[in-house]
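Every protein chain of the complex appears in place save one, which is left out.
Chain nomenclature is as follows: A, B, C, D and E, assigned in order of appearance, with residue numbering initiated at 1 for each chain independently.
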């Protein structure tokens, strides 16, 4: 979303920014000690994060189907970070581009044109994910 | 949602009510003539309905996966009629109860406890769908 | 939404039910005395209702355009009672069926197929509004 | 929402309908055996329900403040059943009418006029809750 | 949203950023070839984009009314990019500032104070649109 013309240093990509912020704050939230007395998450917060992870474990539905379900839910609720996360997980689970575009279509028809700006960012993020996971020559 | 104590006639089930209203109004919306001059849907309305159907046709993803995607999208957006429709289609596509409950869990964790009243009605509707499709002795 | 088979009395139409409940509760909310000590709305509640009415008064935009704006906003946010209210007001403001269907299309494309069940109820309600306002022979 | 004119039997109030349906379906969802093989909720579903209950236990915030938080969250997300549940819990926790109306105002200003139909049903439900909990002469 | 202190180059305005990203990704989405085999949108994706455009063509409602409908829908659904797009189209269609503010008011009263941060960005974007379209001395 932001480029940094004129700055000498390498600007982090959206993929790098997303993962860096997510990792830093997840560690902050799940830590047993916060920066101030009482500033830590509760047992319920941590249980929620654990349960969130558990719902995507393969069972009667396989992991890639569950990631697609999480992706479409995130698209119709229009959360860019959640969309980015599930696209990354779909790519890691072996979901193909053809499958992703058909899932995008269901998000688009259910959620409407208000989903389009998120679709644009999803496609851009997907292209970066594929580029990163491609074997270099 | 409503029972009719004291009424002599058979009260229609939610399954019957849902399909009767949906069929009557879809015919009204997609008809080429309305009850008044100019009271018909536009070409764009009818194109939207056609496109909606097309997005669930099997392709790189099979029909039952697409119905599950539509179901979870409907649950997190909390539309009882859409949930009922996709549960009915999941049942017809051969999705098992175990698979449906794992999809329910993803809708619940993504969408939160605000989904619970819709989950209750979804489970009640699912039980009615299974009962209707069960072979009679 | 509910019919009452077997009941001898005339069942109120959705139009009648909607207005009866709305009128009774608006009177309850805007009354200066409630059924119990302290059970009345605040000055802020009443200011909100007044401001709500003021936003639809004709100005740089005429009343029918404002009702259409309220209608489309209500459709994409999927509130059946708000949709019913603005359809009634559109009919009273002289909005034609052709104009309403084009507004429905914008709500449908922006909001997606999740709007369809509300569109069905909107069309059914519109037909009842037109029938009520039609001159009898 | 529905009255049953002409029916001889006593029609259940919204309070009774709400609790009867909620109790029956919660038992269905949390049961260890469903009506069909595999038709039971998962461990994750049951964990979600447990965690939901745990978040409202008194701690650094007391129970009535937590119920008010749940109420306002439910109002801006516009879920009638969730609103009814938290109003019932607020009444049981000793929240006064004056406090409830100020919470209603925050829901109204944050969530907008789209909340008004839910406010009407909330006020009607609150009046029924107070009537039920009032000492009889 | 972001300024780039200390960078020598001209930082693109929000208007320029919005259109550059939108144009690049729309071309990516609507292209017949993607960067990888299978990485192109489906026929349904492209139909959705076509239908989206068709709904705003003048008919029984003129183009500026339809853009205002799209704007208010986007504001209550709180999508900054959609708001920016429809403000740009309103300006191009000859909608006046007075008309835009009355439409903002309907979005604000329907959608509530949660719309305010989007209103701020909308006003800032509108000012930039007007500045760009103003004749230079």
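Assume contacts are C-beta pairs under 8 Å (C-beta built on N, C-alpha and C of every residue); 3 or more make two chains touch, one makes a residue touch a chain.
Small disclaimer: the values here were computed from a predicted structure and weren't measured.
Engineer: List the neighbours, among the chains on screen, of the chain that has been left out.
Structural biologist: Over the full assembly, the chain not pictured touches A, B, C, D, E.
Engineer: Write the list of subunit A residues that the hidden chain touches.
Structural biologist: Against the missing chain, subunit A presents residues 2, 4, 7-12, 21-22, 25-26, 28-29, 34-42, 44-45, 48-49, 52, 73-74, 77, 79, 81-82.
Engineer: Residues on subunit C that touch the omitted chain in the whole complex?
Structural biologist: Subunit C touches the missing chain through residues 42, 44, 47-48, 51, 54-55, 59.
Engineer: At which residues does subunit D meet the chain that is not included here?
Structural biologist: 51-52, 55-56, 59-61, 65-66, 68-70, 72-74, 76-77, 82, 96, 98-99, 101-103, 105-111
Rule of thumb we're sticking to: only the chains that are shown with their structure count from here on.
Engineer: Could you name all chains that are in contact with subunit C and with subunit E at the same time?
Structural biologist: Output, common partners of subunit C and subunit E: A, B, D.
Engineer: Computing the C-alpha centre of each chain, which chain sits at the greatest distance from subunit B?
Structural biologist: Result for max centroid distance from subunit B is chain E.
Engineer: Compare the two sides of the subunit A and subunit C interface and say whether they are made mostly of the same residue numbers, over half shared, or of different ones.
Structural biologist: same
Engineer: How far, in degrees, do you have to turn subunit B to put its CA atoms on top of subunit E, rounded to the nearest 5?
Structural biologist: 180
Engineer: How big is the gap, in whole Å, between where the Cα atoms of subunit A centre and where those of subunit E centre?
Structural biologist: The computed centroid separation for subunit A versus subunit E comes out at 25 Å.
Engineer: List the centre-to-centre spacing of subunit D and subunit E in whole Å, with centres computed as mean CA coordinates.
Structural biologist: 39
Engineer: Calculate how many whole Å lie between the centre of subunit A and the centre of subunit D, each centre taken as the average of the chain's C-alpha atoms.
Structural biologist: 33
Engineer: Counting only residues that touch at least 2 other chains, which ones in subunit A make the list?
Structural biologist: Residues 51, 55, 59, 76, 96, 98, 101-102, 105, 108-111, 113-114.
Engineer: If each chain is a node and each touching pair an edge, is that a line, ring, star, complete or other?
Structural biologist: Complete.
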